[in-house]
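Removed from the display is one protein chain of the complex; every other protein chain stays in position.
Each chain gets a letter, A and B, in the order it is written, and its residues are counted from 1.
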Amino acid sequence: MSEPLSSIFISTLLANNLVLAMFLGLCPFLGVSARLNTALPMGAASTFVMLVASLCAFGLNWLVTTFNLEFLRLISYIVIIASAVQLVEMVLKKYSPVLFRALGIYLPLITTNCAVLGVALFQTARDYDFLQSVTFAVAGGAGFTLALLLMAGLRERLNLAIVPNVVQGTALSLMLAGLLSLAFMGFAGLGAGE
Amino acid sequence: MIPGQKQLSNLEELLEGIWKQNPVFVMVLGMCPVLAVSVSAVNALSMGLATLFVLLGSTLLVSLLRNVVPREVRIATYILIIATFVTVVDYLIQAISLAVYDALGAFIQLIVVNCVILGRAEAHASKNPPGRALLNALGMGVGFAIGLFAIGAVREILGAGKLFGFALFGPDFQPWVIMVLPPGGFFVLGAWLLLFNWLNSRKAAPVKPVEGHAHV
Partner (left out) sequence: MNAASVPPSQPSTPSAAMIRTLGLVATVCGILIVTAYEGTLEAVAANKKLALERAVFKVIPGASSVKEFVVGPTGVQPAGNGVPEGAVKLYAAYDQAGSLKGLAAEGAAKGYSDTVRVLYAYDPEKQAITGIGVVSMRETPGIGDKIYTDAAFLKNFEALDVTLSADLKSLANAVKVVKHGGKQNPWEIDAIAGATVTCKAVGKGINESAQKLLPLLLPHLDKLKAGEPARPTPHPAASPPLSKRGQGGFDSGSASSQRLNPPQPPFEKGGSRASHAEGAAS
């Protein structure tokens, strides 16, 4: 079955948001989403890495299936993602110091972001072709950024609110995330059929 | 954990991960697989066991190799080792039960990026002999599995009115469907954290008035 690109985009961005519906990339989601101004660069950096990882994974998957080495898929994915992140870091450092300073600190964190590996694994599991994979990666990254931004905005407001001591911290963030996730469920069905 | 800490007894080492540093409830680490597959007790438990297996295997290997691996490439080595054990567990689960494999889906492979495992390898296994490292990993793994199970059980009981597939309530029970949907995962974990916070705050400061959040 070939899903139209628009449907993949909308569903990955909203209804099947990586963070709020698939629980991918929760560590940075809970860790970095305290402030709006760090959320955007983090999201942008992740999106970029996701795209790179998705491209690499697509090539690798072809290689691995052609030579019947499926059992090496996972290990090659993770190695290539880690290398890609390093490479991106080095290239940025050399050619665009400004961008490097903006994204630099987040890049190493991204290696262990489940959303990146998740994108690579899901596109394989769903048999996406090249264009679909790229769309999926971009939409996934955009969805991640969107969730991060919303959460950061909410948490900045919450800092001004008075909450009981026990509720403060991660518990509160999780409850918030739950509410956001509930809201995003309303998008289900958007990409469905005609 | 913190270098230079005084030696813990074996039992303490084991209990460390199960209670004091529980990866789910105290450190809130490795949440991605926790929430995604915890819709039922069986799934949660399978995931917990798979993680435990990977944790034990990689800890053993990392600890054995701790004096051989140069500092510069340690992270790469750890990731390689972890990915190996995840691949192994992936095939084992397929061999044991396809139903479980289908239910967990890609999340088995996502164990690779579970921060708990890399964290243990870096912070503990690389500095301790195999015996101690394994003990610590066992504690952490069991603690993680218990945490997962606690979330999965609550979600299954409330969301489907069942536990391990057996109906608990009469036919009149109206399942809280939201609990088996994504938001339910956030809510249940949040509620458990609240409970832990509340217990801790009661222990720490019995004088301070505490709001009674009788959750769960």
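To be clear about the criterion, a residue touches a chain if its C-beta (ideal position, glycine included) is under 8 Å from a C-beta of that chain, and two chains touch if they have at least 3 such contacts.
For clarity, every value in this text was computed on a predicted model and none was experimentally measured.
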Per the touch definition above, residue among B:Leu15, B:Leu56 or B:Ala76 touching the missing chain: B:Ala76
Residues in chain A touching the chain absent from view: 1, 3, 7, 11, 15-16, 21, 65, 68, 71-72, 75, 79, 82-83, 86-87, 90, 126, 188-189, 191-193
Missing-partner contacts on chain B, residue numbers: 61, 65, 68-73, 76-77, 80-81, 83-85, 87-88, 91-92, 94-99, 102, 159-160, 175, 177, 180-181
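Rule of thumb we're sticking to: only the chains that are shown with their structure count from here on.
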Complex contact set, residues of chain A against chain B: 20-27, 30, 71, 74-75, 78-79, 82, 112-114, 117-118, 121-122, 125, 164-167, 169-172, 174-175, 177-179, 181-182, 185
Chain A partner contacts - residues on chain B that touch it in the complex: 28-29, 31-36, 76, 79-80, 83-84, 86-87, 90-91, 105-106, 109-110, 112-115, 118, 178, 181-187, 189-191, 193-194, 197-198, 201, 208, 210-211, 213
